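One structure, as structure tokens, below. Some questions next.
Shown here: the complex without one of its protein chains, the others still in place.
Naming follows writing order (A and B), and every chain is counted from residue 1.
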Amino acid sequence: MIKAEQKPFEEILEYLAPYNKILLSGCGACVTVCHAGGEKDGALLASALRMARQNIGKPLEILESTPARQCEPEFALELSDTIGLVQAVLSVSCGVGVQTLTRHFPTTQIYPGVNTTFLGETVEHGVWEERCQACGNCILEKTAGVCPIARCAKQLLNGPCGGSSNGKCEIKRETDCAWQLIYDRSKSLGQLHRLTEIIPAKQWGVQSRDSGPRRIAREDLKV
Amino acid sequence: MKSGSNLEKVFVNGNFAVTSELGPPKGNDVGVIKRKVDFLRGYVDAVNITDNQTAIVRMSSIATSAFVIQMGMEPVMQMVTRDRNRIAMQSDLFGAAALGIKNIVCLTGDHHTFGNQVHAKNVHDLDSVQLINMVKTMRDEKTLMGGEEKIEGEIDMFIGGAANPFADPFEFRALRTAKKAAAGVDFIQTQCIYDMVRFKEWMKMIRDLGVHEKVHIMAGITPLKSAGMARYMAKNVAGITIPDALIDRMAKAAKGSEEGIKICIEQIQEVREIEGVHGVHIMAIEWEQMIGRITEMAGLLPRPQMD
Partner (left out) sequence: MGRADEKQPEIQGEPMSPFEPKIVAFCCEQSGVPAAEMAKTLKLKMPNHLELVPVPCSGRIETLYLLKALEGGADGVVVFACHEENCRYLQGNVRLKSRVGYAKQIMGKIGLEQERLEIFHLATNSGVKFAEFLIQKADQLEQLGPNPGKIA
């Protein structure tokens, strides 16, 4: 899912300095899973913000609400009435959720409370790692189910660079070398021969973000 | 002949080739280039011009290569995929060919976080295998990547690549070089060798794959200056392994630098005997002035005069 991390507390306080009544809007999906901003983590942040403002003699009233998914119009619009009562919104959903709110509430100041970081897997409770870069053309079938676009620091498509050492990446010794993982898995699947096939240059300009923001329109689904 | 470069002719003629490396200046001081060329001229067949090595900003390899030609030596222009997309790289190749550059080594490049502009955007539009193939396409199909846009003129390059027999996974390393061969590489320069046993194992795998018949392998050699340098490299540089015996030998020597040169000569003599090794690539980092002495003591002089 999308992973995010709460912004530094000082930064959030700075955003909220001009206000005395805001809505803290969470999201029940991705940010809940990575403990950046669902109902509970939103409540924790709200409590901390209230106390911080109390401490400097400028109380801040914070209403809390957590739609099931902030990126979905019908859920985001559930906030309409509450938004009418406040001066600004601190959204602890990912960047998508924040922008869904800005689109539907054009006259309301919406602040991002988290930094959206990556698409990732839960490795163990409390630990998340980047797995996908939404490149638009999945080649996991060619690379034994390990993505070199997301997991190789140089996005190599034809094998490890000369800095792969003991299965680790030269730029961060804790990071696994994606190509070592691809090699090991290909070996255990009996598919090492596939790694001799040359994977041609990626078409970044057509399917990826490089050709501008992407869009999917399913005519069969539109009403 | 693919490019007619001096290096290519040396190989084709069956001579044992010798190249070295030159790091461009961290600015526009052409005097730095001249000083290094003066140390190397006459002792090597061609000299690699590095491309922002370790992601430290230096004069571009294309500009430096052009100066090196003016100063009377043949450059091997290195090009990394880290900083440029395919538009810029093909554009640079047009320029390189026009400037008379005939050798190119296609590399991925050290990660930008090692360098002095850590907030840069990582490009990596292509990897080294795809870059090799791109240059081959430009030379042999006379089109841009994709095979459709015709090139005005000839881009005749002798195409090189790198190999690291000391990185992991070891079993895959020779296969990766074979992939580069399939992509169109003409010659390969290896990472510097200290673990001779592992290098020989890798060469055996290369021969088993028949790669030594398709590409010219050049063994990378770097003279050690001191035991401290050996220890530092062994510990900090990913992809370089130095056997303890070698570090001990350096530590016990009366004068480290002399012992380092001695070891270097022995290594050159040893790799010459290995079937499939067609040359040495001597990387004397910040020690270019030793190249003359090393090539002389190793019996590599005079360099053949090709016409």
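Just so it is clear, a residue touches a chain if its C-beta (ideal position, glycine included) is under 8 Å from a C-beta of that chain, and two chains touch if they have at least 3 such contacts.
None of these values were measured; they are calculated from a predicted model.
Participant: Give me the visible chains that the unshown chain touches, in label order.
Facilitator: Computed over the complete complex, the missing chain touches A.
Participant: Based on the whole complex, identify which of A:I56, A:L85 or A:L189 touches the chain you can't see.
Facilitator: A:I56
Participant: With the full complex in mind, choose from A:L44, A:A68 or A:I139 the residue touching the hidden chain.
Facilitator: Result: among the candidates, A:L44 touches the missing chain.
Participant: Tell me which stretches of subunit A touch the chain missing from the display.
Facilitator: Contact residues on subunit A toward the absent chain are 9-10, 40, 43-44, 47-48, 50-52, 54-57, 59.
To be clear about the criterion, only the chains that are shown with their structure count from here on.
Participant: Just give me the whole-number Å value for how far the CA centre of subunit A lies from that of subunit B.
Facilitator: 41
Participant: Help me check something: in the complex, which residues belonging to subunit A touch subunit B?
Facilitator: On the subunit A side, the touching residues are 153-167, 170-171, 177, 179-180, 183-184, 195-196, 198, 200-202, 204.
Participant: For a test of understanding, state which residues of subunit B touch subunit A in their complex under the given definition.
Facilitator: Contact set of subunit B toward subunit A: 81-82, 86, 108-111, 113-114, 122, 124-130, 133-134, 145, 162-164, 167-169, 171-172, 175-176, 178-179, 182-183, 191, 238-239.
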